[in-house]
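Of the protein chains in this complex, one is absent; all others appear in place.
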Amino acid sequence: MLEELKQRVMEANKRLKSDHLVISTWGNVSEYDEKTGLVAIKASGVSYDSMKPEHMVIVDLDGNVVEGDYRPSTDCATHICLYREFKGVKAIVHTHSTYATIWAQAGKDIPILGTTHADYFMGDVPCTREMTKEEIDSAYEENTGHVIVERFKDINPLEIRGVLVKGHAPFVWGDNADSAVTNAMVLEQVAKMAWHNAVLAGGDPAKLNPNLLNKHYNRKFGKDAYYGQK
Amino acid sequence: MLEELKQRVMEANKRLKSDHLVISTWGNVSEYDEKTGLVAIKASGVSYDSMKPEHMVIVDLDGNVVEGDYRPSTDCATHICLYREFKGVKAIVHTHSTYATIWAQAGKDIPILGTTHADYFMGDVPCTREMTKEEIDSAYEENTGHVIVERFKDINPLEIRGVLVKGHAPFVWGDNADSAVTNAMVLEQVAKMAWHNAVLAGGDPAKLNPNLLNKHYNRKFGKDAYYGQK
Amino acid sequence: MLEELKQRVMEANKRLKSDHLVISTWGNVSEYDEKTGLVAIKASGVSYDSMKPEHMVIVDLDGNVVEGDYRPSTDCATHICLYREFKGVKAIVHTHSTYATIWAQAGKDIPILGTTHADYFMGDVPCTREMTKEEIDSAYEENTGHVIVERFKDINPLEIRGVLVKGHAPFVWGDNADSAVTNAMVLEQVAKMAWHNAVLAGGDPAKLNPNLLNKHYNRKFGKDAYYGQK
Partner (left out) sequence: MLEELKQRVMEANKRLKSDHLVISTWGNVSEYDEKTGLVAIKASGVSYDSMKPEHMVIVDLDGNVVEGDYRPSTDCATHICLYREFKGVKAIVHTHSTYATIWAQAGKDIPILGTTHADYFMGDVPCTREMTKEEIDSAYEENTGHVIVERFKDINPLEIRGVLVKGHAPFVWGDNADSAVTNAMVLEQVAKMAWHNAVLAGGDPAKLNPNLLNKHYNRKFGKDAYYGQK
């Protein structure tokens, strides 16, 4: 069942390792299948080197395991919450990639400082608020999803395809498992450069000219996009 | 004698190199065998590339070499001291991994700033006090063990599985040689991120929410742990 | 047509990847052929791994595609502008290499701090001014070329073979595609060291002694150069 999806999600999970976005087993990728309304997600605590398609667990949007002999990732409830709330998001990646996690630990949005950032994200990448003791003590992973959704009240998740969970690490999304991993890789590079700029500036670095932000984002994703081969 | 133990300890020593935790010969792993009360430890100054099981020296908890043609690691007396004092510690790793060593050189505890840290260590990773001239001039390596034990007077070594020796470098432990190396690798990543957060904050970065610390540590190591496959 | 040129430009583009100057498809190399007055440049959005000579597009100095089935790099108009204005520049490289991009995001010249810099660039590597809304909204890529040319009003582009475009990233040039990539690699290393020196100095680091600048630049590129084999 959903063999192609499981294969694709497995390959995206392995790419987390080859792109140096994870160490140990600290990351997971899922993808949502619109036809069946089901999600394929990595099993919890599985090594990337020995990963096979059967380590991809199929769950529905209520969090029930539909197929698979393994427990899904502990972050599964966060993924499902985002699929339910963010229409159009087809794949989700969670990593503890170094620089994105540093910004999450700092509890700060990643400021948009250059066109590299604008080529992929239409503005600052936001960080969530502190979670309450109640949110942490029960249904923690689902509540992680809720604080992300709350943070996007005035942000379009199809223009800003990622978030930092305060004290934890990033979640990133995209149109399919592979492009979501690309977005996670770009977020890490953008977070790395922003850290260096913040330190060089001795505080808050100057933001990118908004005209450049619009130009770069739209030449890749706008209605008159002209980047790449069409 | 203890061939399986020697093989396992050798593989863990080689993993120090492949996980980029050591350069040159600056690191060593040992493991304690409960049945015999003996320890296998790397020989001093041996290259990781040409390492064989016979380079693992067998010593008892009084520091006598029981088997092996080589001198044990110069840090052997520190390892033995910790096995004697920390019940339940089965394997010990010493490295000069870059960021953990930077915190040791600074003489500062590694503050807990995120869930990556909380997934493995139940709080700040402590740094020992300055050693006296007397402690350095005689039985230096054993006294290194004593100042570590002193630092853990009010800390449970089975919840905080590592320490920084001031001016020197980290010692890390675990349930077996391989998991101790994993803990050393995590310590290095945690130390790296904490350094970046300290610099970004221009001083002391904000600590992780204690509720998140408890949640993350216990979902992996608590009595109701649900991370991974059971 | 121009098969050797396309082969050479393709190899230089691939070197961007193997020298770690680009991630994803974020970089491009072109070379100008003096005999025909034509330029070979990478196609837009093409992966370095699957790149073939036919992905090199031939354009003239008015920006017309003379040969090739692909769209040229979106940055093509910037390259052409520089070939028209900077006599003697034969090849151009654009990357988003990490540290050079950090300086571009900071909007600061890379200060000359050591002989490594002086061995390749005869002084600070300049950063362009902010572009206006008008310059960005129409003919953006060509105007990027114009602000570079404006910045070199009092600088010899054959002595300072690179520039930072504010908020964006570097452009670097040279005598042929391969040596332009070498210059881009040196710029990245020089930018990396300068960032570390600026942070160590807590602001503006001291510049290199001008006598050392002259000595090092001229022993490689001056009329009495004696570096290498002649």
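For reference, chains read A, B and C in written order, and residue numbers begin at 1 within each chain.
In this section, a residue touches a chain if its C-beta (ideal position, glycine included) is under 8 Å from a C-beta of that chain, and two chains touch if they have at least 3 such contacts.
Everything quoted here is computed from the prediction, not taken from an experiment.
**Q** Looking at the whole complex, which visible chains does the left-out chain touch?
**A** Output: missing chain touches B, C.
**Q** If the hidden chain were put back, which of C:Gln7, C:Thr115 or C:Asn176 would touch it?
**A** Hidden-chain contact among the options goes to C:Thr115.
**Q** Since one chain isn't shown, list which residues of subunit B touch it in the complete complex.
**A** 23-24, 26, 43-46, 70-71, 74, 96, 98-99, 101-102, 104-107, 130-131, 133, 136-137, 140, 167-169, 195, 198-199, 202-203
**Q** If you put the missing chain back, which residues of subunit C would it touch?
**A** Interface residues of subunit C facing the absent chain: 113-116, 119, 182, 185-186, 189, 192-193, 196-197, 199-202, 205-206, 208-209, 211-212, 215, 219, 226-230.
By definition in this document, only the chains that are shown with their structure count from here on.
**Q** Would you kindly tell me how far, in whole Å, the mean C-alpha position of subunit B lies from that of subunit A?
**A** Using C-alpha averages as centres, the distance is 33 Å.
**Q** Could you give the separation in Å between the centres of subunit B and subunit C, each centre being the mean of its C-alpha atoms?
**A** 46
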